[in-house]
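Working notes, beginning with the structure itself.
As you look at this complex, bear in mind that one protein chain is not there, while each of the others sits in place.
Now for chain A:
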Amino acid sequence: MTEHFAQPPLIALQGIGKRYQLAGQALSILDDVCLSITRGDSCGILGASGSGKSTLLNILGLLDLPNSGQYQFAGHDIFSATPDELAAIRNQQIGFVFQSFNLLPRLSALDNVALPLSYRGVSRHESVAQALRMLDQVGLAERAHHHPADLSGGQRQRVAIARALVGNPSVILADEPTGNLDSNTAQDIMDLLLTLNREQQVTLIIVTHDAQIAERLQRKILVRNGVVSEAGGL
């Protein structure tokens, strides 16, 4: 696709700003954010509550559009993309992992994992087969037909990771992926994510306020009052 430009960044933000109108007052959440992330990076986004790190993650994940600036994702200009193209990029390039897992309670683990494939026009038979392979990879093959309510927190997050990975994305965006888990389980989930990053070259972007988790990632991006800086410099 865009490999022949001496490894251009997967994600390139230039002067990104995000403002909300709240009770008639303009509220600036992000201000002049510049950031570039290369394929295979593992980054932590750190900051206090309300610092704007979740908004940054939503913008990175194409769930929210910034008000100003430039954003290139894998060669696509986000500002000129149609909603359908944004949906296609989310579907094919991005895997989301949420703090509260966000599995669909009415679907079995298997159907949850297969869901992203259904939005690509993959037949049900084939998507179930792929979902089963992915569940096997996160060690939950024998729980495939359980519903999320019957799984523990750690198991649910594994299902969510399998769902994020099933489409073979180039980046995983995780919002406090271990926030609802005990420390042992959190350790396991982090090991799993880092292994994927190391072995499959999946770009990993994790929002966290846990310094221990941030320690295990290559890059640490700090968000403070809507301004982004990088610890350790690059």
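FYI, a residue touches a chain if its C-beta (ideal position, glycine included) is under 8 Å from a C-beta of that chain, and two chains touch if they have at least 3 such contacts; residues count from 1.
Just so we're on the same page, contacts and distances are computed from a predicted model.
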Fill in the blank from the handout: Looking only at "Nitrite reductase (NADH) small subunit", "Fe-S cluster assembly protein SufD", "ABC transport system permease protein" or "MoaD/ThiS family protein", the name UniProt gives the absent chain is "ABC transport system permease protein"
Problem - Absent-chain contact - pick from A:Asp32, A:Asp64 or A:Asp188 - result: A:Asp64
Problem - Residue, one of A:Ser36, A:Gln70 or A:Gln92, that touches the chain absent here - result: A:Gln92
Fill in the blank from the handout: The one residue from A:Leu10, A:Val122, A:Ile172 or A:Leu192 touching the chain left out of view is A:Val122
Completion exercise
Among the options A:Ala74, A:Leu196, A:Ala214 or A:Val228, the absent chain makes contact with A:Ala74
Practice task
Determine and list the chain A residues touching the chain excluded from the picture.
Solution key: 1, 58, 61, 63-64, 74, 76, 83-85, 87-93, 96, 102, 104, 106-107, 111, 115-116, 118-125, 127, 163, 167
